[in-house]
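Structure below; questions to follow.
A single protein chain has been omitted from the complex, and every remaining protein chain is retained in its original position.
Order of writing sets the labels: A and B. Residues in every chain begin at 1.
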Amino acid sequence: MSTSVPLLQVENLRTHFFTRAGVVKAVDDVSFVVRKGEVLGLVGESGSGKSITAYSILRLVDDPGRIVSGRVLFDGRDLVTQSPQAMRALRGGRIAMIFQDPMMTLNPVLRVDLQMIEAVLAHEDTTRHIARQRARAALVRVGIPAPDERLLAYPHQLSGGMRQRVAIAIALLNRPELIIADEPTTALDVTIQGQILYEMQALGRETGAAIIWITHDLSVVAGLADRVCVMYAGRIVEEGSVTDVLRHPAHPYTRGLLDSVPSRVPRGARLRPIAGMAPSMLALPSGCAFRDRCTHAMDACVAAPEMLPFGPAGNGRAVRCHNPLPSLLVER
Amino acid sequence: MLAYVVRRALQSVVVLVAMSMLVFVGVYEVGNPVDILINPQAEPIERERAIAALGLDRPLPAQYAHFLSGALHGDLGRSFVHGVPAISLILQRMPATLELAIAAMLIAIIVGIPLGLLAGLHPRSLAARAIMAGSILGFSLPTFWVGLMLIMVFSVMLGVLPSSGRGPTTDVLGVPVSFLSIEGWRHLLLPALNLALFKLALLIRLTRAGTREALLQDYVKFARAKGLTNARVVGVHVLRNILVPIVTVIGLEFGSVIAFAIVTESVFAWPGMGKLLVDSIGLLDRPVIVAYLLLIVAIVIVINLAVDILYSALDPRVRLAGQDA
Partner (left out) sequence: MNAPHAPAEAPLQRVLRDFVSDPVALAGAVLLLLIVAAAIAAPLLSWQNPYDLAQLDLMDGRLPPGARGAAGRVYWLGTDDQGRDMACAILYGLRISLVVGASATIVALAIGLTTGLVAAVAGGKLDALVMRIVDIQLSFPAILIALILLAVVGQGTGKIVVALIAVQWAYYARTVRSAAIVEKRKEYVEAARGLALSRTRIVVRHVLPNCLPPMLVVASVQIASAIALEATLSFLGLGLPITEPSLGLLIANGYQYLLSGKYWISFFPGIALLLTILSINLVSDQLRDVLNPRLQR
């Protein structure tokens, strides 16, 4: 399923927003690797910087934000320094993105077919007719019934699940090697969520495309991803394979996320939310950003911890914590 | 869609009738109707006869019915000064006003929308700031004063353009127009520019605001994520979204431009309806005043109706709302 050839390497990425109220370090020293055909889950609550990471990869960050430092290596080239034309060729071509709210990502005053055809024509010099055929085939592939009618429709005439399928179809049009999906199921019904997740997984396997799946919902990651990165306040705090991270979380935040899922709590027992609130990105505590809410905090936590690998070499486990959870301390 | 059109049309008729009642009551009850409708310089016997003929001695509802039936037949009284039916006087001058109004709107649209787009796309650039500064100025300049200044600069000081009047006209389908000749254009230019100024500023600001708001939307980011060129993102995605409200504003403002032409026509002595109105006010030719007001009201109502229908046709969300499950 996944080879060990890295497709995307994000190295020490920093994206900051220079607002009137101060500098927001939305992405602060983020590094991870995505391999060919692999599904990487990027997990974190709202405001943790996961979406901005995705936009940074494709250089879609709007004012007042910009990439301050770091590299994003795709196929050997650093995307941060590529020309606008080169980026345009990549976007929607070899790297595709799916957004969260399909109502707002599809242009409400343009027909579906136009929005799909233009995506094809932007990357291939072909006729409208052929582009249309491709669009139709893509709709069929994502399981949309009566594709011809849907092509002639406007976005508001489709249901939420259908619109998201269209967005997925658009992403697949040019056979991307990497798909970045930014919370694509968050705005949908639970039942539709399940369907789309299943289909995305199948499509990933079929096409061999790597997927970065961004979500705040751990249960999504559990079923879908191969590896997972947990983000907090703009930094990655833990990474590893899905089974490792979910069964033996090393970072107290990951543990807190797992514990706060209601379904994991036995009936009648108290729910265990993480104490406190996510900090304002304008007023981050010094050192480890989680220390004010952490049950494991020590004096040493006033110094920002580094991302340190642990466990047997090559298993890709790492955690950013001075006092990670005991079950793995033995391995350090 | 049809139901909507019918409903709006009926509403327009109601408004038209209501406005006619307002003008009627104002003229026949509040003002001195005798003075308004009958030349105060007429002989007493004439006045008696006129009063009877106009039904001014009858009860109010009967008078209104009389007025309404007259209006429907196109009879809105006779001008004191010229002695001809007021309505024909006005219609004679309407092409001049329409030509001026259309020229002004075209200038405002052709210059305003691109400038507004530019200002919205690069809000912090020097060009954008200059455009916005210009638009505030255009907004704040009193139209009549600008007209005077234009005359002062181009006619008096530079002597390149005429200071008043309409140029030679040619007939197109029986309607005299002046834009088919250079001389006609020379006369049309300053008044059209003057009238266009305010709307130009308005359109620039509107387009800029719409563009700025559109650029923040997710569909713009998504369009970029598909790898579309900037030209296409702006030219198709953004433009199609902002055009709908802008077109409706243009439509609604057109009625305002026709009404506001009064000022420009006065300053430049342009022989349109507006100048006729101001002259009539000065000469106390009240039937013409009444006829003008009613006609303009009717025009505005019709334009508003057309714009409403056009809006529902252009925005697919509104248009298809009735057709969906």
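Everything that follows uses one rule, which is that a residue touches a chain if its C-beta (ideal position, glycine included) is under 8 Å from a C-beta of that chain, and two chains touch if they have at least 3 such contacts.
A quick note: this is a predicted structure, and the numbers were derived from the prediction, not measured.
Which of A:22, A:223 or A:276 touches the hidden chain is settled by the complete complex: it is A:22. Of B:9, B:98 or B:252, it is B:252 that touches the chain left out of the display.
Shown as candidates are B:148, B:161 or B:310; the residue that touches the absent chain is B:148. Within the complete assembly, A:280 is the residue of A:69, A:159 or A:280 that touches the hidden chain.
Contact between chain B and the absent chain runs through residues 15, 22-23, 26-27, 30-31, 136-137, 139-145, 148-149, 151-152, 155-156, 163, 252, 255-256, 259-260, 262-263, 266-267, 277-278, 281-282, 289-290, 293, 296-297, 300-301, 304.
Methods note: only the chains that are shown with their structure count from here on.
Those residues of chain B lying in contact with chain A across their complex are 216-219, 221-229, 232, 236-237, 240-241, 244, 315-317, 320, 324.
Touching chain B in their complex are the following residues of chain A: 55, 58, 60, 62, 88-93, 96-97, 99, 101, 104-110, 118-119, 122-123, 154, 156-157, 167, 170.
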